[in-house]
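Sharing a structure, written as structure tokens. Questions coming.
The excerpt is restricted to a subset of chains, each kept in its original location.
Labels run A, B and C following the written order; every chain starts at residue 1.
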Amino acid sequence: MKKIRVGIIGSGMMGPIHTEALRRLGYVEVVALAEATDELAKVKSQALHIPKGYGDFRKLIADPDVEVVHNCTPNAFHFEVSKAIIAAGKHVVSEKPLATNAKHSAELVERADKAGVVNAIHFNYRNYPLVQNMRAMVRAGELGRLFLMHGSYLQDWLILDTDYNWRVEPGAGGDSRAVADIGSHWFDTVQYITGDPVVEVMADMEIVHRTRKKPKIAMETYAGKVLTADDYSDVPVATEDAATILFRTQSGAPGSLVVSQVSAGRKNRLYLELDYAKGALEWNQEEPNTLWIGRRERANDSMIKDGSLLHPEVRPFAHYPGGHPEGYSEGPYNLFMQVYAHIASGATGKPTFSTFRDGHDEIAICEAILESSRSRAWIKVAY
Amino acid sequence: MKKIRVGIIGSGMMGPIHTEALRRLGYVEVVALAEATDELAKVKSQALHIPKGYGDFRKLIADPDVEVVHNCTPNAFHFEVSKAIIAAGKHVVSEKPLATNAKHSAELVERADKAGVVNAIHFNYRNYPLVQNMRAMVRAGELGRLFLMHGSYLQDWLILDTDYNWRVEPGAGGDSRAVADIGSHWFDTVQYITGDPVVEVMADMEIVHRTRKKPKIAMETYAGKVLTADDYSDVPVATEDAATILFRTQSGAPGSLVVSQVSAGRKNRLYLELDYAKGALEWNQEEPNTLWIGRRERANDSMIKDGSLLHPEVRPFAHYPGGHPEGYSEGPYNLFMQVYAHIASGATGKPTFSTFRDGHDEIAICEAILESSRSRAWIKVAY
Amino acid sequence: MKKIRVGIIGSGMMGPIHTEALRRLGYVEVVALAEATDELAKVKSQALHIPKGYGDFRKLIADPDVEVVHNCTPNAFHFEVSKAIIAAGKHVVSEKPLATNAKHSAELVERADKAGVVNAIHFNYRNYPLVQNMRAMVRAGELGRLFLMHGSYLQDWLILDTDYNWRVEPGAGGDSRAVADIGSHWFDTVQYITGDPVVEVMADMEIVHRTRKKPKIAMETYAGKVLTADDYSDVPVATEDAATILFRTQSGAPGSLVVSQVSAGRKNRLYLELDYAKGALEWNQEEPNTLWIGRRERANDSMIKDGSLLHPEVRPFAHYPGGHPEGYSEGPYNLFMQVYAHIASGATGKPTFSTFRDGHDEIAICEAILESSRSRAWIKVAY
């Protein structure tokens, strides 16, 4: 019973999440972790019970024991690291965004294709059972013509001007923040369900806090201390806290999205409504096990994630009986379930999961949004 | 105990609703009803237990027994009828929209001002206790700076191409349908809460059904009969079924609104989220007795309409104890409570209720939205 | 157009609610109000715009101008006042409870029957459109066999030991408080829907505050003053703050009800779940315009109150289009709509509304509950 051996680069929030999801598969082994320094690699690999720790990601990639590499680095490193993985001819699973601009992401798509490596990007929200079921309903023709899409992706973790994070630093993650970080998830999820790509956008971005307060020394140092004005320095902010966006899809349907990281009380609310001729779909990631289906001529449906109610092809995405909630952790689990089944079966056939192509598409949309907000005009997406 | 005597013009959906709300006041008497013909006036005034019935609205206005006139006619007649009421020097309460274009609505504002008559427009949603409370919270400074507004107003009564009504007829209600009919309510409610007028809009309108099926003879005639294709004629539709809208307010805050009459399962869902620095407000007209208040640093609030929890000045808008739901009917009741208290006290002081000025403002916004959708550009609102 | 003339006895919370609901009918006129004293009658009748004010309820009953009398007195007076109305041969509408014990309530039923007067009791919750629709679904056989009933009626207005009201006074309202005041509404609503009377009960009553703090002088006197311990006197409490109840119905189905006036955050939450073989019904009075219908073999239903979705015979109970919420005030309005249509048509045929018989039934259940809690045993209801 030979296991597929994996290396993880990066141990911030996502590295451990990847590690844990991989272990649930049973036939995949996380054999190595890379971090910024030897010391950090040692500490983190021990904490995560991973046998090897590398202080240089290139060494992990070069390790012949590693067959697949997960790129869980900060956004600014995604391009370089993924390029190196591909260059080594290894399968690659990248955190999103694929890169920080469309030129880079297009290059990665091309390189991965040429190298013939399996490539995946971690768009997790598609992998909820009820998201899969919405897609299955659309594909089965149960809903008819698409009339209108709308929704929001709201968080509150950057609402205060003292909320500070590498993501607000100029250049750290590209020219967009809220749209690139979370708006991209919304578009991926909706396009996955509808199968109808966004072709044109009209956007209005807003920086609520034009300067933010950066703690002068690392937060850990302040433990137990109340910060005063002197402990902060003002840093100008160039990326949006919020955006309002209109769009049109290939089929001609209009759409609207609101993205915000400054909406009090919203932690991670990816919310969508898709209005079709024969029914409307409403789903909220924060309560992912219920799908509302609006109906004109009968009572609305409130569908609980339950094997007996799902389309047959969706059932493998639901691991527990109805009423036993699937959660965030089943997103990466379901993604990797598909990726590693694909790898295990020889990587033939069309992938069922999100690939680098999907990662690039989201960056192309994001760049059109940026351009639209600057020019105050409708902009076509250049995929 | 002399009662204030009122005449109602029009007995469609809104005339009876006005009549009933007026009767609840106890000191107002509905003495006359006008309809299109003598025969209809007779039948309807008897059905509504109103003493006099007039087949000509001008006769009702001229009746010296009538002190206040309610204009409940179809949209296309609003301007002419209100103008006649003002010309007679009588107080006027109009259904919305105030007129079918901004030129007419501006004229009515000016005429009413000059005549010195009390003038009101039926924007009912402001009158829910929790809408009043949101406004009171904003005015009391509890919420800080306004960051972002978003929401939707969704219905499904025109989702089928066989759904037909005078409102879809060209010219019957102006160049806009969904935005004028329901979008205007959303803007009025939000502006009332925030006190921050919309100054610029960017809109994208959509006609889902470019032709609709009009029954060849009146629907009543078809009772008990299944209609076939031959029973319909195709009528081209020129007004929008849906619109996606971006806007900016005077204070510089961005906003987003989705309006639709083709969203399955939504009956009358006026939904809003207002993101302020110190808390976010979420409210849904279909469940009007709960207000969600998002918080960053503590649990979110779920406030039930309850006298003890409302701002003191809001309490008169809540007629029943907490947990005893206020409904749609308390909207006009609360509006008329204010209007007739104003009239009874000699019409001095600034009105607390929606006036013709508010009616005009919504039409101005609507015209900017139409212009923006045509030109695909941001348009400033010309109030 | 002769109006039906009504007198109201009592102007506490319910008198004005009856008055307003009656006025909405259009063909009923409230001509007189009775209160405890001439002075109070004068003040209150003027405030409510009622022509005549009587300081003695017997005078109101004797007034030949009064055809129907509404008994809105405190509970302890219900029996005596209703008896006098019946004795005068006038139609009677009583607030609940019908009396403070089953002996008295049975006597009223008998007297009303003998006198041949129209008699009604204000069980308002049956009159919500979706409650009517649940009953219609049951009667149409859509739901099959009844398996189980459960629910709760929760309030919080007596949660503090400083919450004081005549209802907690010994003797003021009979031996039961929470069950008599609100539990009775739950049983009436559920029995109305199921058509299956409660035959046996097992109850456990709880007095959370065995003494309560009664302000030494009237609350009004304390305006603007913070009360201290000296301003209160301790009063022993003999009636329950909460009760847990099991029951069985005539058809043999089991049930469970929790009643409480000390549940924080619950204002007036009458909540019920009725489990039938072919579907389960869930409804909450605080959000009365949505009915959840549980399903085993398909998605659950979430039905919005909407004319097109209701059983035809239920539609007159829904006054506004779907999405326009019906509220508390439409409860008495719908009751009186039925009562006065019955009176206007000569009081022939079986009443569709709640009568004294229903009022008596609820008192019989309440007495069985009291007896069960005392004896800690199952007790059969003696109707």
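In this section, a contact is a pair of C-beta atoms (placed from the backbone, for glycine too) under 8 Å apart; a residue touches a chain by one contact, two chains touch by 3 or more.
Keep in mind that what you see is a predicted model, and the values were worked out from it rather than measured.
The full homomeric assembly consists of 4 copies of the same chain, 3 of which are present in the displayed coordinates.
Everything that follows uses one rule, which is that only the chains that are shown with their structure count from here on.
A rotation of 180° superposes the C-alpha trace of chain A on that of chain C, rounded to the nearest 5.
With centres computed as the average of Cα coordinates, no chain lies farther from chain B than A. Two copies of one sequence, chain A and chain B, touch each other mainly through matching residues, since over half of the numbers at the interface are common to both. Measuring from the averaged C-alpha position of chain B to that of chain C gives a distance of 34 Å. If each chain is reduced to the centroid of its CA atoms, chain A and chain C end up 54 Å from each other. Separating the centre of chain A from that of chain B, both taken as means of CA atoms, is a distance of 41 Å. Under the contact definition stated at the top, the residues of chain C that touch 2 or more other chains are 304. Residues 1, 3, 13, 17, 19-20, 23-24, 26-27, 46, 48-51, 155, 157, 265-269, 285-290, 304, 306, 319-330 of chain B are the ones that touch chain C when the two sit in their complex. If you check the complex, the residues on chain A that touch chain B are 147-148, 150, 152, 156, 159-160, 202, 204, 206, 208, 241-242, 244, 246, 248, 253-256, 258, 260, 262-266, 273, 275-280, 292-296, 300, 376-378. Across the interface of their complex, chain A is touched by residues 291-293, 297-304, 308-309 of chain C.
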